[in-house]
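With one protein chain held back, the other chains of the complex are shown just where they sit.
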Amino acid sequence: MSGPVLDIRNLSVRLPKGGDRAHAVDNVSFSVNPGEIVCVVGESGSGKSVTAHSVMGLLPKGQLAPVAGEIMLEGEDMLKASGSRLRALRGTRMSMIFQEPMTALNPVVTCGEQIDEVLEIHTDLSFAERKDKVLAVMDSVRLPDPAKLYDAYPHQLSGGQRQRIMIAQALVLDPSLLIADEPTTALDVTTQAQILKLIAEMQQRRGTGVLFITHDFGVVAEIAHRVVVMQKGSVVETGTADAVLKRPEHPYTKMLINAVPTLTPPKREVKTGQLMLETVKLSKVYGGGGFFRKAREVRAASEVDIQIRSGETLGIVGESGSGKSTVARCIARLIEPTSGTIRVGDLDVAMLPERQLRPHRRICQIVFQDPYRSLNPRRSVGASIVEGPCNFGMSAEDALKKARDLMKLVGLSPDALDRYPHQFSGGQRQRICIARALAMEPEVLIADEAVSALDVSVQAQVLDLLDDVRRKFDLAVLFITHDLRVAAQICDRIAVMKNGIVVEHGKTTEIFAAPQHPYTKSLFEAAPGRNFQFARVA
Amino acid sequence: MTAPAASTPLTTAAVDIPAPSKPTVWRKLKRNPSVIVGAAIVLVMIFIGLIAPLIATNDPSAINPAARNRLPMAESSYRLDDGTRKTMLHYMGTDTLGRDVYSRVIYGAQVSIFIGVTVAFFSVVIGLIIGMLAGYFRWLDGIIMRIMDGLMAIPAILLAIALVSLSRAGVLTVIVAIMVPEIPRVVRLVRSVVLSVREEPYVEAAITVGTPTLPLLIRHILPNTIAPLLVQGTFICASAILVEAILSFLGIGIPPEIPTWGNIMAEGRQVFRLFPHNILYPGIFLALTVLAVNMLGDGLRDTLDPKMEKRG
Amino acid sequence: MISYILRRLAATVPVLLTVAVLVFLMLRLTPGDPAAVIAGDNATSQQIVEIRTKLGLDQPIVSQFFIWLTNTVRGDLGESFFFRKTVWELISDRIEPTLSLAAFTILIAVLVAIPLGVLAAYKQGTWIDRVVMGFSVIGFSVPVFVIGYLLVYIFAIKLGWFPVQGYQRIGNGLWPWFVSLVLPAFTLSVIYVALIARMTRTSVLEVLSEDYIRTARAKGQTEIKVLFHHALKNAAVPIATVVGIGVALLIGGVVVTESVYSIPGLGRLTVDAVLARDFPVIQAIILLFSLVYVLINLLVDLSYTIFDPRIRY
Partner (left out) sequence: QQPQDVLRVVMHSDLRIVDPIWTTAYITRNHGYMIYDTLLAMDAKGEIQPQMLQGFTASADKLTYDFTLRDGLLWHDNQPVTAEDCVASIKRWGARDALGQTVLGFVEAITVKDAKSFQIKLKEPTGLLIFALGKPSSNVPFMMPKRVADTDPNTQISDFTGSGPFRMVREEWRPGDKAVYVKFDGYKPRAEPPSSLAGGKVAKVNRVEWRVIADQQQAANALLAGEIDLMEAPSHDLLPLLKGDRSIKLVEWNPLGNQYTMRFNQSVKPFDNPKIRQAVLYALNQEDFLKATIGDPEYYKVCKAMFVCGTPLETTAGMEDKLESNFAKSRQLLQEAGYNREPIVLLHSTDLQVLTNLGPVAKSLLERGGFVVDMQSMDWQTVVARRVKKDPPAQGGWNAMLTSWVSADILNPVMAGFFNATGDKAAFGWPNDPELEALRQRFARAGTPAEQKSIAEAVQRRVAESPTHVHLGQWYQPGATRPNISGWIPAPAPIFWNIEKGRGA
């Protein structure tokens, strides 16, 4: 068949009244050819998912409705197709995989059955034939021991395996179009690399057209043939991957690409400040004990030794579940470590009871990952910022004055102090959280994935802010991330964690130049687009 | 350590654009028909209760054996102590003692709503305190929850029956009796909210800035319980009015000379088929009120429960 | 699993002990004097004192409690103050009607409420949803006895389809048993249907916004199967929970329903015993109901493992 598998022409999708703009998707046109991977990029809310869902006919009824244009799937207009026609096409001619492998699979149905369902709906095969086919497709997506996994429930699989099930389910009937909506965002770098490889491979083998949605330019660089850039519901630029990534035309595209941190750490002077934070053989074991419940024991951190000096940033990197947050929370004394020493300033806080932690509470502050949940939605941001100083006896007036200064410092208008968190964007909230931490005049600042939830462009700004306050107040910063690009930009030294153990520890430049530990190596290997030189345009 | 006195921004950030402000809770409530209708009916009922002395046509407990079991809109006359006769119209007829059902129903609003509101208020307040303690202090949790499980395992009506038979029937006894089994439910609710909220990053943030336990509970945790408690409170209120009626039906509720919708109905049930007005009118008031309170609760939940909100 | 069940059973001990202490204290502190009730109208004070001694009511409360507790643990629930029968006999005699009524009610409720709830969730915001939810709110707002009287009036008196009252033991034939239970079970199920329908709607709604529902639709699955295969199974845990919690409601309703329909079950026995201050019977019944409540909720918890493979004990 010649011609594009998917041809979207002048698609517009209206938003319900009271939204931030009139159309979620506004006059969008692009196409996907057989055997081609088209990446749609753009910041959060730009309409990527809505476009994808329009193709599948899965827009939430009564809320979003296509109002103009056509979506031609192999010459057939999806917007005009009846409900039953759409159902017949889904799974056979077009398939979709989603971002969250954890939630996209029905938790109470076995994996095999979920793949089988597609066959059951769309074919007349007997059970035995179907089962053979399911096992075959599971094998083709490299799932180990398909016969066993057939009867497994999704929760018994790892995230990567689940995403493979999703892919198997999408591809079992050889559709001509595969839509992947951020299929790897929730995965580890290493797993991400495998899945990307799998998608590319499957696509090549079967000649499927792929519409791949992402906001990660590394991923784009890794797999895209062509790129579509979206902003606020409109397509601002399309072109081949090479052209868009290396010679972006539209200012928005340029800005996005500029914000992608490079994997080459800048040169940094060696910090010689006073040793502010030191952990010795810090260990944390979750669970165990329990009278009525035999709790499972998890060694989340074992014998972690780290040191940070004033003015220095130590990064902890590692895959999900490696114990990064655990270390951070022990140091902030939100949880009590199982054993070991945590010296902050000249106080060992590891085992202190809450009452004696007051000095520590002032010195050591933390900024969390989720900007939407780290501010009390019911209190004005001003109240959140002055809370700490007031706890330590500062008068309300002085505290307020200080809060105004801090707002300016983090680049926000002091007048915004009596607004509520929901009136700010994610990046602004993260600034407020930093202001709240600074209000305590801390000497140690922990940032636990403080930028992971933010768009690339916003991420870059917050990273700059963090680095600036570190310099300005001579802070010892513990920076936790799973993103090597981010770590490269901000950390003086890096500790790599795996399964609760620090497997490698050293200067950022050295580690990035020559990783020693095999795990570290595999991490670097997996970083998408690592060999790609993004355009740097001012 | 230098104080962060600098007033120049370190990095340029997007200047504050006031995000389109979310519709306030109040405005959302006003848009919800079930809240509006529910609240309106409840307010009318409360109003009726308040002005009962003005709109009732007779003392609700004044008996007149000569004019018993009159149908609605019947007239009766009776002799006063000074020998004069007085005629009155019974909008809703009379009961087996010749008491004016209309006046009883009107006054019944006072007592029934009072019971509902009091039970709701106190079970919520007591449950809130216990639930916060159990949720926040892990060591207290085990003990408190075992006791609550025990209370909860006793079916509410049985406990009420047993408690009412404890001392003589009266409004207070009934209130306590209905309240006790409700408390564990509130405790569970509050505890679950506390348990989930205390894991919220903003609570941890408050801990790291050194907020002591009590202000932490009040400032950061308590407000999260208000919405679910408001909802739970309305349901408790509705069920209290109902349970009171059921206790009256079983003959162990509030003494009959204090009119409540429940015991007007309970007394009238013997003559239900001949004189249905004894059940009909208080029944309508009762069902309407409970319905309204339930609607209010549902509406509140739809607007206040963030889980519901997500669904759009 | 087995060890979980054992641990849960062990955990019911403190619960039941709490119940036992509460109930016992409550009853012993009542002003009601069973001795006076037993002695009858013409009894002299002397006779009443004698009866009190015979029943052991003159001993200190603490020792009364321990005597009762040890006997109960040994399975001896004592003898009713009023009936010349042991509490065991009385209760076992009454279990069948109550059990039949409760089982029938739960069956009706589940069969009616779950489809209604699913329907309402699927048609969220439409008039179908409003009608179903309106009915469920009304179900919560009308006292059981009023529902009972209305049903009797319409279906027994006017239409003559069912008996007005009474209970036919299952031993007298399945059909009479069934017919005698229809009205009571429907009466009792109203509030239960309301409760379950509401919960079903809420949890199905919640599930319907989950990603895997979108996945199922993306596979081309039909709406019916999406609702009943994917959504309902995932919504089953909260529904089962509410069925379990609703047992408390059911027990309360049983008391009233049995009174209205003169069903000689445990509910009626409770009221009679309370009105007569028949302490051993009250204690045993409340303990029994609490035990049932705890066990049913244990069963419900165990049923989670069927609905949700992620749950393992």
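When the chains are written out, they are named A, B and C in that same order, and each has its own residue count from 1.
Keep in mind that, in the parts below, a contact is a pair of C-beta atoms (placed from the backbone, for glycine too) under 8 Å apart; a residue touches a chain by one contact, two chains touch by 3 or more.
Only a predicted model underlies this, so the values are computations on that prediction, with no experimental measurement involved.
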*Could you tell me which of the visible chains the hidden chain touches?*
B, C
*Hidden-chain contact residue, picked from the options C:212, C:261 or C:307*: C:261
*Sort through B:68, B:146 or B:198 and give me the one touching the missing partner chain.*
B:68
*asked:* Can you tell me which of C:16, C:36 or C:69 touches the chain that was removed from the display?
replied: C:36
*Where the missing chain touches chain B, by residue*: 61-63, 65-66, 68-69, 81, 96-98, 165, 168-169, 251-252, 255-257, 267, 269-274
*Since one chain has been left out of the picture, which residues of chain C touch it in the full complex?*
31-34, 36-38, 40-45, 47-48, 50, 82-85, 90, 93-94, 149, 152, 156-157, 160, 163-166, 259-262, 264, 268-269, 271-272, 275-277
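Note that only the chains that are shown with their structure count from here on.
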*Taking each chain's centre as the mean of its CA atoms, how far is chain A from chain C in angstrom?*
49
*What is the distance, in whole Å, between the centres of chain A and chain B, each centre taken as the mean of its C-alpha atoms?*
45
*Where the CA atoms of chain B average out and where those of chain C average out, how many Å apart are those spots?*
23
*Can you tell me which residues of chain C touch two or more of the remaining chains?*
none
_Can you tell me which positions in chain A touch chain B when the two form their complex?_
18, 20, 60, 63, 332, 334, 357-358, 361-362, 364-366, 368-370, 373-376, 378-379, 384, 387-388, 391-392, 402, 405-406, 408-413, 415-416, 419, 422-425, 427-428, 431, 433, 436, 438-441, 443, 461, 464-465, 468-469, 472-474
*Complex interface listing, chain B residues touching chain A*: 1-16, 18-23, 200-212, 215, 219-220, 223-224, 312
*In the complex with chain C, residue positions of chain B that touch it*: 146-147, 149-159, 161-163, 165-168, 181, 238-239, 242-243, 245-246, 249-252, 262, 265, 269, 272-273, 279, 283, 286-288, 290-291, 294-295, 298, 307, 310-311
